[in-house]
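Take a look at the structure set out below.
Only one protein chain is missing; all other protein chains are in place.
As written, the chain order gives the labels A, B, C and D, with residue 1 at the start of each chain.
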């Protein structure tokens, strides 16, 4: 926790600077022929999609760690990763929808990637609901950890959906099997900067949330001790 | 003046006749303790006095109110502490008491509720869901209702079970105060020692009727 | 030879520390009775001894079996009569006992089951669903399991509650036989008078530890 | 009497909503149901319009039954149902409270499902959405009324369980059919929902008149 306290501020600063620089790059990047201005959504959409998946990965790993080592820190990180992941998932869905309107002519289509991403959002909310509605101490952490691990089957589905099924959605741009880079060289630098900024932003959010969770738990202990001393 | 009068009360569950023409009269400030074997019908009798079931046979008057047509008024004047705690596991003690008070249309401030919770020794746990309370803690909370409602008649089904020795002392002093204030108590118990601290009239329930002593019951 | 040994047992629910480094050793044929205030952790201790929860801290050996790796073997050697009756309301007493026996892989003939049901005074009710049983009848049926399973360790949480005086006598003689046969008992109770009929070692649970007498507990 | 009914409903609904993320979990429950329907039927635009009434009513039925399964769940734990009946309010008030709670929850879920269905299935019926919702409300009134009574039956009685299904089905089927037809009638320009809505109203009146009476009779043992 001490470590988290120390890195919180630097992370925030770097995220802010990165976002500012990234956005500056984005608005100075060349406009795509076919896509026009809407291509700029890419720079939000892709990094937030990656972060949504990454947060779930973090959640899965810390859940396994919690069940295995009974480490409370792992549980705190797991609890913190959920709302952050949900936020990024929501941003991905929203930016994708906004982008979809000019590109595909519809806000929403039921293709494999979109559906599996929606499922991810439901999962995130399910995890939050489960944790808050089990009031037996200890049980909620364990139950959410188990559920998170089972829910991880959705990750490969999201990631490989564009390969496994014929979808509306773009196939992977980096090192795709087809080998045709859909992202041109000029688009790459702002994307990389934005990606780095989003990573810092995500880390910052998780750290803030984790410290809040830890503080809340600490407070409960103090509360109990105070009441015990009052006897 | 007679305040509670039961005459010719019979009750059966399916084919099993549990109470057979039972009579009981009580005056204000009196305490009747029901003794009897397991399954003899003590809880059934208390439940009938609470008007939870409609009576199958017989007549029951409380303070002049007839259960046949004023069930709701009778219920308003009594508190029944049964084997079941009637607590909602997901609510805290304060919320449970508030719900109880609302159902009885009592006006209770939050402070009063908290004081009551503290009075039964649960101050520390006032804001935790009751599902995980220990048996005695639940019992204490159930008894706290009596403090709120100030009823005319108190029906207690084995109130001492699960209470620790301080709890028993507290309960007995509370009940003595209650009796002194003119309240009536009908209690079922298996524990003559603990009841001894109360001025009471023992009654023995056997074969569906009440007897004044164990001897007369056995013959 | 020491048959039961608990060392350094701690347990907390969420942030509430209930047991703090508690020790207990027992030999065959011994009976330990736990006294303590409501909410002091008696039931929690019994539940831990039943291996229903995994232990958070400490070590627990029964007949040389370590709870850390032989939970199922330990469970096979004990019967836990808790606050809850564990009965299925839609099954009859005989069916309930049969289910219990099957879970423990005991071979019980229908006759044996019926005899056991009669032995606890429920012969008349052997084929009625238990949901509508009285509190004492449920308790008797719960205790009937002990007769079937013949365990090495008996964990009893307030076994006397709801039993009538004959029931208490029956239970005490059954427990005395059990101890004479080399069984061990850990019991939680609020009732020193009733336990008096048993040769036992009292223990007082306070602030998460066990004390030999009430005095030492208070200081 | 109303105070007590309100209290019971409050405990079931507000008590539920205030704590935790109940509201958002209901919303996402609704979304999940739609994902399932999408996966099952894969409707295109045209068939979606035809499917809509059926989907809506199937979810009404499902959510209200699901709610009904737990109407008395909170009361089961420590014999709290007995506690309710010991209240000095008439038994009708207890019924009213339980019914209101269930009604509110079902309506809430339905209010989320309806627009979501229209968005996700691309059905353009926004100009009649209030009518559709109105029809749903009409159906839900009767359905939950009857449902709470039957839930109480299964809770209080010994083996009336079978009775539940046997009774509820023939009673509810006509209501559901009327609801589906009325919804379909409302959605198209030249529909004639009138008679079906009348039928819905008749069912509502009958069920809501009978249910409290049946409830009091039932628990009076």
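Keep this in mind: a contact is a pair of C-beta atoms (placed from the backbone, for glycine too) under 8 Å apart; a residue touches a chain by one contact, two chains touch by 3 or more.
Everything numeric in this text was worked out from a predicted model, so none of it was measured.
*Asks:* Sort through D:66, D:119 or D:188 and give me the one touching the missing partner chain.
*Replies:* Only one listed residue reaches the unshown chain, and that is D:66.
*Asks:* Decide which residue listed in D:2, D:173 or D:209 touches the omitted chain of the complex.
*Replies:* Going through D:2, D:173 or D:209 one by one, D:173 is the residue touching the chain not shown.
*Asks:* Write down which of A:12, A:83 or A:138 is the residue touching the left-out chain.
*Replies:* A:138
*Asks:* Among D:10, D:37, D:81 or D:99, which residue is in contact with the omitted chain in the full complex?
*Replies:* Candidates D:10, D:37, D:81 or D:99; residue touching the omitted chain: D:37.
*Asks:* On chain C, where is the contact patch with the chain that was removed from view?
*Replies:* Residues of chain C in touch with the missing chain: 50, 52-54, 72-73, 75-76, 80, 82-91, 99-100, 102-105, 131, 138.
*Asks:* Need a quick check: the contact residues on chain A for the chain that isn't drawn.
*Replies:* With respect to the unshown chain, the touching residues of chain A are 67, 115-116, 119, 122-123, 125-126, 129-130, 133-136, 138-139, 142-143, 146-147, 149-151, 153-154, 157.
*Asks:* Which positions on chain D touch the chain that was left off?
*Replies:* Residues of chain D in contact with the hidden chain: 16, 19-20, 22, 25-26, 28-29, 32-33, 35-37, 39-42, 47, 50-51, 53-55, 57-58, 61-62, 65-67, 69-70, 73, 76-77, 154, 159, 161-162, 164-166, 168-169, 172-173, 176-177, 180-181, 184.
Simple rule for what comes next: only the chains that are shown with their structure count from here on.
*Asks:* Comparing the two chain pairs, does A-D have more C-beta contacts than B-D, or is it the other way round?
*Replies:* B-D
*Asks:* At what distance in angstrom does the C-alpha mean of chain B lie from that of chain A?
*Replies:* Result: the chain centres lie 57 Å from each other.
*Asks:* Return the distance between the CA-based centres of chain A and chain C, expressed in whole Å.
*Replies:* 50
*Asks:* Among the residues of chain B, pick out those that touch two or more other chains and give their numbers.
*Replies:* Counting only residues that touch two or more other chains, chain B contributes 83, 90, 131-132.
*Asks:* Of all the residues in chain A, which ones touch at least 2 other chains?
*Replies:* 136-137
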